[in-house]
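Below you'll find the structure, written out as structure tokens, and then a few comments.
Every protein chain but one is kept in place in this view of the complex.
Going by the order they are written in, the chains are A, B and C; count residues from 1 in each one.
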Amino acid sequence: MSVLAYLVAVWLFVIGIYGVITSRHLVHLVTCLSVAQSSTYVLLLGIGYRDGGQAPFYSDIETGTPVVDPVVQSLALTDIVVGATVTALLLALAVGAHRRFGSVDPDELTSMHG
Amino acid sequence: MTPRTRAIAGSIALAVLGGVMVVAVFGLEPFGHYPGPYGDLVARIVPDQRQATALVSAITFDVRGFDTLGEEFILFAAVCGAAALLRARRRERGDDAPRPSRPEPSFAARTVGGALVAPVLVLFAYVTLHGHISPGGGFQGGVVGAGALLLAYAAGQTVRLKRGGTMAALEVTEAVGGAAFLALAIGTLVAAGAMLQNDLPLGTAGMLLSAGTIPIGNIAVGVEVAGGVALVLAEFLEHALLEDPE
Amino acid sequence: MTALQVVCLLAVAVLGTAVVLTRDPLRQAAVTGIFGLGLAALFVALQAPDVALSMMVVGGIVVPVLVLLAMAKIREND
Partner (left out) sequence: MTLASLAIVLPLCAAVLLGGSTSLRRRRAADAVAFTTALATCGLCLALVTQTGERPVVAWLGGWQPKDGIALGIDLYADPLAAGLAAFAAALAAVAIIVAWHQIDTAGHLFHALVMTFLSGMVGFCLAGDLFTAFVFFELMGVSAYALSGFRVEARASVEGALLFAVTNTVGAMLFLIGISLLYGRTGALNMAQLGDALAHRGPDALVAVAFALIVCGLFVKAAIVPFHLWMAEAYAAAPTAISLLFAGAMSELGLYGVARIYWTVFDGALGPQADAIRAVLLTLGLTTALIGGVMCLAQVHLKRMLAFATVGHMGVLLCGIALLDEAGAAGVAVFVVGDGLVKAALFVVVGMIEHRHGALEELPLFGRGRRHPWLGVLAAMAGLALAALPPFGPFLGRALIEDAATHRGLWFVSPLLVVASGLIGGAVLRMVRTVFLGRGMQPREGPETAEEPEKEAEGANRLPKIPAAAAVLLLAGGLAWGLVPGLSDAAASAAARLIDRPAVVDAVLGGGAAAAPPGHAEPLTTAAWLWGLASAALAIGLACTRGGAPAPLRALHSGRVGDSVAWIAIGAALVASAFALTLG
């Protein structure tokens, strides 16, 4: 049980990338990538968790109470923003690719090679 | 590779890669036993030194504020890129395509939208301004703020800007947020000697005006995120929502 | 590890798989929204309310809306 969180993180990465590899639709592909990205949030927060630790906000608890690691939370926040912006950019590219090629199948975007 | 061989080869590779990762995570401390020392040191030192009760905000905007500066510009770059890509379409569409005329927002839509703008803006301000005290902050608030901006335009309550003007206004909002964060970085460098050094009066923990530069960073990010997210959404929505200049 | 955490972790794993296996992007937008909310719930259970709030607005609202808008654009160009 003690590694369940990490296993879930690995699973999300693996299944997300599997979705990217087998995807037949650009928008689907981008969403799968965001699933793989979410593995990093789970991994980070899992690493920083502490049994019985409180959320790191001293407005509600006494200073000095054991808290979970606030650093990973800050990293995860950054990571979420990065992930969301990359998703937005990728979706814009997907729309552009469809406009150019008239197809949403990633395998059909290879006009240059015939 | 044919899709089939690719799926098979990819699955095998991912199984191996996942297996190796699983072996690696067994080397981590068991779940629930974060070993430190970074987080514990921060938890011990920062609340007293910075009068911030929300440790995550204190890290995001102070201890590791430089990361956030980089992150804000990732957002900035992605928004610039998405905007440029989505705009290309309008340029090349030219005059041949008939433009669907924009329906006037109905009275109900305007009333409801308009009535919602104020409370959403208040929520934006609340979430952003309390970032150093409680959960929330510039980023979460900024997304709410983007909602307010879009509601305002949807309701047609604001000045009827042409779409070019609207986009420019959102672009400027985003840039102003980014510039504010940069000004904070350079200002602290000049005033305190190190970039993003928090040398402002710190106040008392838990008060709205406390924690020095942390709320300023929150506000800057809130404005930038609001402008950026609204810009991307508006570029996607394009003529569903906004008038074309032609 | 609390029961809530176990439930949330398993739910996230299942929902993530569901997102990938939902091949129709429109349906996927809905599933990914639920996945985002599941992640947010997990983060609350992991004592990370700040991250949970972000995940809620990003994963629950912004990303699904972007996916829907992208699909609308694609339909419109067809």
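FYI, a residue touches a chain if its C-beta (ideal position, glycine included) is under 8 Å from a C-beta of that chain, and two chains touch if they have at least 3 such contacts.
Since this is a predicted model, take the numbers as computed values, not measurements.
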Field: Shown chains touched by the chain that is not drawn here
entry: A, B
Task: Could you please point out the chain B residues that touch the chain left off the display?
output: 1, 3, 6, 9-10, 13-14, 16-17, 20-21, 23-29, 34-39, 41-42, 45, 62-67, 69-71, 73-74, 76-78, 80-85, 87-88, 91-92, 168, 171-172, 174-176, 178-179, 182, 185-186, 189, 192-199
Residues of chain A (touch criterion as defined above) contacting the omitted chain: 13, 17, 20-23, 26, 29, 33, 36-37, 39-40, 43-44, 47, 71-72, 75, 78-79, 82, 85-86, 89-90, 93-94, 96-97, 99-101, 106-107, 109-113
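Here is the rule we use: only the chains that are shown with their structure count from here on.
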Statement: Distance between the CA centroids of chain A and chain B (whole Å) is 16
Field: Intercentroid distance (Cα basis), chain C paired with chain A, Å
entry: 10
- request: Can you tell me which residues of chain B touch two or more of the remaining chains?
  value: 31-32, 54, 56, 135, 139, 232, 236
- prompt: Can you list the residues of chain A that touch 2 or more other chains?
  reply: 1-2, 4-5, 11, 18, 24, 46, 49, 51, 53, 55-57, 67-68, 73, 77, 81, 88, 91-92, 95, 99
Query: Where on chain A does chain C make contact in their complex?
result: 1-2, 4-5, 8, 11-12, 15-16, 18-19, 24-25, 27-28, 30-32, 34-35, 38, 41-42, 45-46, 49, 51, 53-57, 67-68, 73, 76-77, 80-81, 83-84, 87-88, 91-92, 94-95, 98-99, 102, 104
- line: Touching chain C in the complex, chain B uses residues 31-32, 54, 56-57, 135-137, 139-140, 143-144, 229, 232-233, 236-237, 240
Message: Under the definition above, what is the set of chain C residues touching chain A in their complex?
response: 1, 5-6, 9-10, 12-13, 16-17, 19-25, 28-29, 32, 35, 39, 42-43, 46-51, 54-55, 58-59, 62-63, 66-67, 69-71, 73-74, 77-78
